[in-house]
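Complex shown without one protein chain; remaining protein chains in place.
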Amino acid sequence: MNKVKGSSWHILLIIICLVLLLPVVFMVSNSFKTLQDSYHSMLQIIPLHPTFSNYSTLGKQVDLLRLIWNTFFMATLVTLGKIVTGLLAAYAFKYFTFKGKKWLYFIFVSTIFVPFTVVMIPNYLVISKANLLNSALGVALPQLCDATGIMLFLKAMDKIPSSLIEAVHIDGIPSYKILKDIVVPILRPSIISIGAIFFINSWNEYVWPTLILKDKSSFTLPLALQNYISSEGGTNFPLAMALSTIMIIVPLLIYLIFQRYILNSISSSGLK
Amino acid sequence: MNKVKGSSWHILLIIICLVLLLPVVFMVSNSFKTLQDSYHSMLQIIPLHPTFSNYSTLGKQVDLLRLIWNTFFMATLVTLGKIVTGLLAAYAFKYFTFKGKKWLYFIFVSTIFVPFTVVMIPNYLVISKANLLNSALGVALPQLCDATGIMLFLKAMDKIPSSLIEAVHIDGIPSYKILKDIVVPILRPSIISIGAIFFINSWNEYVWPTLILKDKSSFTLPLALQNYISSEGGTNFPLAMALSTIMIIVPLLIYLIFQRYILNSISSSGLK
Amino acid sequence: MSNEVALELKEVTKKYKKTNVISKMDLQIKNGEFLVLLGPSGCGKSTTLRMIAGLEKPSSGQILIDGQDAEKISSMERNLAMVFQDYALYPNMTVYQNLEYALKVHKVKKEERQQRLAKILETLNLTEYQDRLPGELSGGQKQRVALGRGMAKQSKIFLLDEPLSNIDVQLREKARDEIQTLHEENQQTIVYVTHDQLEAMALGDRIAIINDGKIQMIDTPDNIYNHPANLFVAQFVGTPQINILEVDVQTTQLVYAEYPVLTNSARLAKLSVPSGQLYLGIRPEHVVVKCKQESASELPAQVEAVIDYGRYQQLTLKLEEKQVLKAIITNNNFKIGDIVYASLAEDKILLFDHKGKNNLES
Partner (left out) sequence: MSNEVALELKEVTKKYKKTNVISKMDLQIKNGEFLVLLGPSGCGKSTTLRMIAGLEKPSSGQILIDGQDAEKISSMERNLAMVFQDYALYPNMTVYQNLEYALKVHKVKKEERQQRLAKILETLNLTEYQDRLPGELSGGQKQRVALGRGMAKQSKIFLLDEPLSNIDVQLREKARDEIQTLHEENQQTIVYVTHDQLEAMALGDRIAIINDGKIQMIDTPDNIYNHPANLFVAQFVGTPQINILEVDVQTTQLVYAEYPVLTNSARLAKLSVPSGQLYLGIRPEHVVVKCKQESASELPAQVEAVIDYGRYQQLTLKLEEKQVLKAIITNNNFKIGDIVYASLAEDKILLFDHKGKNNLES
């Protein structure tokens, strides 16, 4: 790739980066402030009197491990479900031919444009009738497949040369083996990074879980966080920030662990 | 592409499609039911006594046009912001070289893994200090750039052969002209479909706008909808369904208008 | 008789969106034959191969494999192997695993697998690379692995789709020799697609030249070069291209401009073309270039370009009215701008009718 120096572009990027990062810095910094400091000097980046007290208070008030486990379990369930259904559906769309395929695909993609907010109520009724309130499964069930996932996997499958699939067909390999032995191994980086995105989205989900998870013991992190944000913007601001900070640890760990796959699957070239 | 018949795959797709569609059908159907019918035969697809009364009641209770305009204006603002910043940043990442680029990119992508929920509170404080509560701009401002958009545009730019950009460089065309005359026209289908996704996400946004938009006259559709869903699952269910149905009209229209671009940009091949 | 034919196409037609890519193609391939499908890009040669492989279905017509209707048997049961232009190696498997995979899925016993593959790896000089991934191989090595994967199946029919087009020119000659040796040793039926006429000439027992979805000629390399069935075949085979002149038929001779280029009246009489125009084809190596005019049939020309290829030289001669004549010579005494005289070897002249463009003597 041709690389040209461009200092004005460099500055633009740094500004965008700062805009994206500032709230995070601000959040972490306030989680180490006393309630008083946070109130008086909220925008101060380095705390005047750094303290761990918010974290210890939090540890006393809520069962942090349980919260993390609940969130993790639910997010894992959703992620696995979306990966499996997404891969199967994308594979079927890509490599099989049948009547009405185009129409089916058209409808599939249209569901991307139907907001989850809107289908939440019907879903709620189904879950409640199925007696799955207060369970991670109840949260996960209606999310086990979604069109976005199918689209992302379809896009990823564009990278597999069609001759590869044809070669396997001529060799008479059954479909499920092609998927298992050829498609999945080749798509591994894409699966990991798409999976990471699924996981994070589910990890952060708030509105839908509030409907299903009423019992405090089934709460996920975003629900617990909401408890610290009263309708008018936070009774105990540093405490909320401490919980927020805890909440981003797992996503960032996932990013760090899988960064190789994630960064590569974004742009195959040009950033080396 | 080699296309093989696969009836079991066909069935799988139809099932997934039904799972995705059923809540929508259910929602539309209930919006035409009387309160009583909806209560007694909620799962009945075709209403026993179809009625428009829910829609007319809704028309009396809320200013629908204002709601739609508010939502539309906010979503447009966010979409334009994300497209402009995303394109500029992606262009800079792709075609320019500077020190620390890899690090900057690493940080950029990491912000995808920082949930908006978590940075909501700091953002809220900034917006409230800037006196932007109850305004669409207040909702839009912290969302005017995001790393996901940059990633999507970077991915789209992979499709532009590097030789094309090199050719323009040798011809001595300034960067802004390359972006305007070459990159943007070539990426038009991607810009439209990425823009559509941005728009829909913003259209459906609920949590963040509730913090900023307190005044009823500034409400967007999801906020109004929430008013019809009391904490325990809906006092007037058909009314909520009617509002939901109205809410999906604009997204679906956008899908219908731009379907050519959207479908093409998902999978460049194999679905013809 | 019937079991001598390994593969047969009967009036096969393939349509995409109402345009015929292949029109009523008939083709018989004998057991053990090396048949090359040759043609320009988009002529339908790859589509033909893909239909034989079962990757595409004919819109109409029949494909018979070993006398059986191919439509009733799956790609696998056709008992054929295919090498793709991009090799289509499984990137997640080592060389050995690539060769082994199909056998393993079809439950060939481990011992037999090992024996078979050891021999193939040996033959193709791949033994030392057997644990590498395709990404770690050079183009030539990948091509050999693709060949090996096809061989491992021990199928009767071997299909090759431009297998040499992705490897370095310098290695192509060696790879081509290897394919030929393999064919001699295993005597499989081979259908080989290429757009490279030299490759086709070197490899094929017979060559089928395809254009516009139709077989233009199917014959041995020698006949295709020396007795092309029509103008397309004549122009497609041979570099530099055959020279084509428009000539007038006169009672006892053929005349280009005012020069009588063919005076053999017995030959002309056989043609039964009363009068009018013909296309005359003469290959560059049959154009004799002289410094002085020795007979009235020699065409005066100016040397426009001289290319020295080492083994031979190529002259571009300019006749009257922008007509260009290329000549291949082996002792170059000419310079750009020289006025020369070109004579066409009469017995090498080919004649094509002006309308149908078919060879008038074949």
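As written, the chain order gives the labels A, B and C, with residue 1 at the start of each chain.
By definition in this document, a contact is a pair of C-beta atoms (placed from the backbone, for glycine too) under 8 Å apart; a residue touches a chain by one contact, two chains touch by 3 or more.
Small disclaimer: the values here were computed from a predicted structure and weren't measured.
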Touch with the omitted chain, as defined above, among B:66, B:155 or B:169
B:169
Which residue of C:72, C:292, C:311 or C:335 touches the chain not shown here:
C:311
Residue numbers in chain B that touch the chain omitted from display
161, 163-164, 166-167, 169-174, 177, 181-182, 185-186
By the contact definition given up top, give the residues of chain C that touch the hidden chain.
40-41, 168-170, 173, 177, 180, 195-198, 201-202, 221-222, 225-226, 235-241, 283, 285, 305, 307-311, 314, 316, 328
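In this text, only the chains that are shown with their structure count from here on.
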Which chain has its C-alpha centroid farthest away from the centroid of chain B?
C
Distance from the mean Cα position of chain B to that of chain A, given in whole angstrom:
16
Rounded to the nearest whole Å, what is the centre-to-centre distance of chain B and chain C, using the mean of the C-alpha atoms as each centre?
54
The positions of chain B in contact with two or more other chains are 2
Expected list for chain C, residues touching two or more other chains, is 55
